[in-house]
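Of the protein chains in this complex, all but one are displayed in their positions.
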Amino acid sequence: MKKLITEFIGTFFLVLTVGLAVLGGGDSVGITAPIAIGVALMVMVYAGGHISGGHYNPAVTLGVLIRGKISLADSIGYWIVQLIASAAAAIVAMFLLGDKVPGDAAAMASTTNGLIAEFLGTFALVFVVLNSATAKGTEGNSFYGLAIGFTVTAMAYALGGYSGGAFNPGVGLGMSVMHMADWADFWVYLVGGLAGGAVAAFVFLTCNKDDK
Amino acid sequence: MKKLITEFIGTFFLVLTVGLAVLGGGDSVGITAPIAIGVALMVMVYAGGHISGGHYNPAVTLGVLIRGKISLADSIGYWIVQLIASAAAAIVAMFLLGDKVPGDAAAMASTTNGLIAEFLGTFALVFVVLNSATAKGTEGNSFYGLAIGFTVTAMAYALGGYSGGAFNPGVGLGMSVMHMADWADFWVYLVGGLAGGAVAAFVFLTCNKDDK
Amino acid sequence: MKKLITEFIGTFFLVLTVGLAVLGGGDSVGITAPIAIGVALMVMVYAGGHISGGHYNPAVTLGVLIRGKISLADSIGYWIVQLIASAAAAIVAMFLLGDKVPGDAAAMASTTNGLIAEFLGTFALVFVVLNSATAKGTEGNSFYGLAIGFTVTAMAYALGGYSGGAFNPGVGLGMSVMHMADWADFWVYLVGGLAGGAVAAFVFLTCNKDDK
Partner (left out) sequence: MKKLITEFIGTFFLVLTVGLAVLGGGDSVGITAPIAIGVALMVMVYAGGHISGGHYNPAVTLGVLIRGKISLADSIGYWIVQLIASAAAAIVAMFLLGDKVPGDAAAMASTTNGLIAEFLGTFALVFVVLNSATAKGTEGNSFYGLAIGFTVTAMAYALGGYSGGAFNPGVGLGMSVMHMADWADFWVYLVGGLAGGAVAAFVFLTCNKDDK
């Protein structure tokens, strides 16, 4: 139960920051939003990592499941809570934003590019998560939250223009609720994110064969 | 005594940075102020955490009191010093700023939104403080200052537009003195901040039952 | 093999971020690109450092070779993979960027200044790498990725205007492929970078005589 509360809180503040920092970000949103969002993830990973692992992302939970550090039963609970928290955060953000929420979401210019962007960004994120937070070779470090949060910052600057830069199907859900993304493109976040997370987990297992 | 000196210094530099970085920040204040303020908090937490705990915030002290890591008598001393330091920093900032201090403070567009913003931001901050600096599961880490300071950065980018982004009744006091906030809205910082800190402490206790 | 996979992944995401954050960065590229690139390096060093050392840079590999922490045979493998990964990332970035890739690369205004910039920046980078990741006096620290990645951030802000700020012959190769740098200037990245890395290694050995 305490794990699910923690996943709720972390995911809630991540998606809240996505909505408020982007839609309420004004002219400098291209500069500030990747920092705000990466930092929000970082601080929530540092706050909740010791309780729930600090996933806050269905693709991360999938990667950790493949890596063998969470059971399928627990994963299902995490996924449900992550999606509920994402939707709840989107609703709170919309209340605060008021008429800054656009009436319609723009479709992605290219879903091929969007899919590549979500795949690459989520691959990087889950590769960093598994290596910095679950590998024997980095045990006991103090940098895991910094590494995980700022992966989203770097990937958002690089890839955000092609997919919106969710790298997280829960964030993709929240973005769709808040009209930051078109529902017709939601599958891009789901497929790109989960595929990126799964592939990252297999690469991790190949590169860390002695970790159990 | 050394604890109170440390709380004075940390709160002083935090509120000084709030005033100078916002009112003296020019056109790029929306980009730079959340970084400057979060970083100022981070470095003062790293400098003074081992002496006083590095609260610099009445809402943090309330959260630590509920969590059972400070006595009520010590808390009262902390609160008094934090408020004195905030006022002192505001006066020094006003001296340096000269006519950059506005004659009148604008009232919050919506105190409902302001209250939600202060509650959420302070909840996040105290949740991060208690987990990264007082939990058994994160003992001995080197990241607590980074996590604590950058929570303010993320929340200021996300929520600063609704309440000014104090997340700290002492900062709220300093902002009121410097005409960055209307005295008529001061209760928002007090109520939102203390409620956020208290709720965060109860959630922490629920999620960390074995910590004493 | 797992070392070469890791070097491939880290170098790939570093060069991908260079291309996408610079050529796709719009008006604020001078603010955001040095952060995005330094952060991309940081997170990949934290993810892969425990497997391959996290070089992602032929000049770093040269420095580590001179310092005696990698064999010549392994270095050659690293160099080949770093260059392949750089070219691969450049191709993926060009696919996503489409017509944002310029038709022609501008030549450096001054190759003398470019050479000084690449030498100084790579010297700083390899000096930081060797001291933070291979010295006895800093063993077991959690800051090596932060120090290494942000050296590129600082040096890019300071020196990027003179050479483009690669500090890495692999990045120089990727920049040349993506028309961010003129092929006629490629020797600047090679000579400046490798010389900076080699000199840094000799200075390191002078300053850490008891380290073996």
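Order of writing sets the labels: A, B and C. Residues in every chain begin at 1.
Please note the rule applied: a residue touches a chain if its C-beta (ideal position, glycine included) is under 8 Å from a C-beta of that chain, and two chains touch if they have at least 3 such contacts.
Values in this document were obtained by computation on a predicted structure and should not be read as measured data.
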Hidden-chain contact residue, picked from the options B:Ile76, B:Leu96 or B:Ala184: B:Leu96
Candidate in contact with the missing chain, chosen from C:Phe12, C:Tyr56, C:Phe127 or C:Phe167: C:Phe127
Selected from C:Ile5, C:Met94, C:Leu190 or C:Val203 as touching the chain missing from the view: C:Val203
Contacts of subunit C with the absent chain, listed as residue ranges: 28, 30-31, 34-35, 38, 113, 116-117, 120, 124, 127-128, 131-132, 135, 137-138, 141-144, 146-148, 150-151, 153-155, 157-159, 161-162, 203, 206-209
Interface with the undisplayed chain - residues on subunit B: 2, 5-6, 9, 13, 16-17, 20-21, 24-26, 28, 31-33, 35-37, 39-40, 42-44, 46-51, 92, 95-96, 142-143, 145-146
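Throughout what follows, only the chains that are shown with their structure count from here on.
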Chain whose Cα mean lies nearest the overall Cα mean: A
Intercentroid distance (Cα basis), subunit B paired with subunit A, Å: 27
Whole-Å gap separating subunit B and subunit C, where each centre is the average of the chain's CA atoms: 38
Per-residue overlap in subunit C, given as positions that touch at least 2 other chains: 31, 142-143
